[in-house]
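The complex is shown incomplete by one protein chain, all other protein chains being positioned as in the whole.
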Amino acid sequence: MSVVDFHRIHHAYERGNQVLRDVSFTVERRQVLGLLGKNGAGKTTLLRLAMGLLKAQEGEVRLLGLDPRERPLEVKLRVGYVSEDQILPPALRVRQVLDFHRGVFPTWDEEVARRLGERFEIPSEAKIKTLSRGQVRQVALLCAIAHRPELLILDEPAGGLDPAARREFLETSIQLLNEAGSTILFSSHYMSDVERLADRIVMLHDGGVLVDSELDELRESYSLAMVPAGPETSPERLRALAGCTSVRRRGDSLHLVFELEPQAAESLLERELGIANSRCSALALEEMFIELVGGQAPESS
Amino acid sequence: MQIHITSASDLPIYRQIMRQIVDAVAGDRLRPGDKLTSQRELAEQLVVSPLTVKKAYDELEREGLIQTQRGRGTFVAARATAVDPAAQRQRLREMVRRLLSRAHLGGLDFTSVLALAHEVHAELEAERAAEGGSDNDESGSTPRESESES
Partner (left out) sequence: MMNAARADSILYRAVSRSWSSWLPLLLLATGLNTSLLFGWITAAAARGQSSAVPPAHLGLLFWSGLALYLILGYERRRCDRLELTLPLPAHRLWLGHLAAVYSAGLAFLGVGLGGGWLMARVAVRLQPSLEASLTLRRLVPLLLASLLLAVALFERDDPPQHRIRGGFAGLLRRLLVVVAIGAVVWVLSGRPIAWSLLLAGLAAVSLVNTYRSLPGSFLLLPERPVRRPVRGRTGALAAPSAAGSAPRSAPGKLRWRLLVRILYDFPPWGPVTAWVELLAAIFIGALFGGLFELFLVPETEGMRFTQLPLVVYMLVVLFAPLTTQMSSLDPLPISRRVLFASVIVPSLLAMVAGYATVRLIVATRPATPLVEYRIEEPHAWVGVQEALMSATRTGPPILESPWGETHTAWHRPLFKGGELVLYSPYSTTEETSARFEALMLSRAIAAGYGLQMPWEEALERYFEVDGDKIVGLKHEGVTGHELFAGVEPRSRGPISVIALTMAIVPFFLLLALFLRTFRATVSDRRRRAFYWSFLAALLIVMIGGFTFQVAGWFNQRVGWAILESLAFRWGQSPTAMVLTWLLCCLGMVAAYWLAQRAFQRIELPATPTKFTLVDFAKE
């Protein structure tokens, strides 16, 4: 049984503003799935659907085999959730926030809470509003983790945090993975974090799933080729090449992304277009993101 | 065991881990029978997903470079064989490519580069003879070149 199962999800906020179109994927036990996509690609919507904060207009969502709208309490008891826009009550003290969560979650593990609290060095008598953003996020993470959830849903958990705070955040998540064997579903714009944490990537674009792949496989199966622009290399012709997923113009050269290894792409270019001096290379995740979803103006707008 | 990974690299993280362990074995920093850091610890040290570390270890084990003994840990295999020759060749190819383009920039033609290679080879041979015998030429040159690259 998958921990998370999205099945043919459609969702729109306003007419003509379709956020998700026929999105399906699953997250397996102990997997760490990174959800990528540009702003507005529907990542947050998807995670809110998973939490049952929204109801899917079409399609089915299952968490731990349960419908989060039908059985909200059972689902929420077993899930931890941190999001960028989640607001902890500013007037409360850290201790009160923890007390509150302790009262709500029967599986609350005081030992975990104490250890994390010490690690984060958050003064328990401080009011939430006096803490820095990173500290507030850490309190939220602590609350989400200390009841030992089977699934952790993180929506832009590191948004707005400085590199040191982000690293701390990652370290905590990895400890959790090691200790509790939880499953994590998270979205992020920090590709370096994604690379460190995720096993699998789902990239949303234009309402649908553009990429759904193991991260390492993805990294090794794509390459970027740069060819000079000219009459021989019209974008249409390049796009027609087998394995070519995107063509972007950059100054007087064209950037092509192939779903091929670099040598295969080089030889393909030589064979099909007679370009001998093309330069093909593997792509870092950040470049891959930009090449895949960055430059293309969405057709719909 | 010193491993450094970076996400700006165009190699996936599990490959970076594999490569550095291979380099360490080849460079004698890890010797057969040495115990490797546990997967859990390494994941926390490097701040990468435990599954990624597991994948790197699994790959290395498949290649016969390391061995896991239940309940005791992971160790460098007694007879650490070289990695896949095709992959090795590919990596060297990259290096040679960079070497040649740098030589070109520096005004060296191909023959003088070859001469240089012979020179360095002779030096290495001499060093190795002084240390007392060698068994693997090819992998012996790898860590030095990669060091000079970085």
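A and B are the chain letters, set down in written order, and residue numbers restart from 1 in every chain.
Here, a contact is a pair of C-beta atoms (placed from the backbone, for glycine too) under 8 Å apart; a residue touches a chain by one contact, two chains touch by 3 or more.
Predicted model, so just to flag it, every value in this text is computed and none were measured.
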Inset, instruction - Name every shown chain in contact with the chain that has been left out of the document. - result: A
Legend entry - Given A:V23, A:M51, A:I174 or A:C280, the one touching the chain that is not displayed: A:M51
Inset, instruction - With the full complex in mind, choose from A:F6, A:F25, A:Y81 or A:F120 the residue touching the hidden chain. - result: A:Y81
Inset, instruction - Taking the full complex into account, find the residue in A:R71, A:R119, A:R148 or A:R167 that is in contact with the omitted chain. - result: A:R71
Legend entry - Chain not shown, touching residues in subunit A: 12-15, 17, 48, 51-55, 57, 69-77, 81, 83, 85-92, 96, 99-101, 103-106
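Here, only the chains that are shown with their structure count from here on.
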Inset, instruction - In the complex, go through subunit B and note every residue touching subunit A. - result: 7-15, 40, 43-44, 46-52, 55, 90
Inset, instruction - In the complex, go through subunit A and note every residue touching subunit B. - result: 30-32, 167, 170-171, 174-175, 177-178, 191-192, 195-199, 215-216, 219-220, 263, 281-286
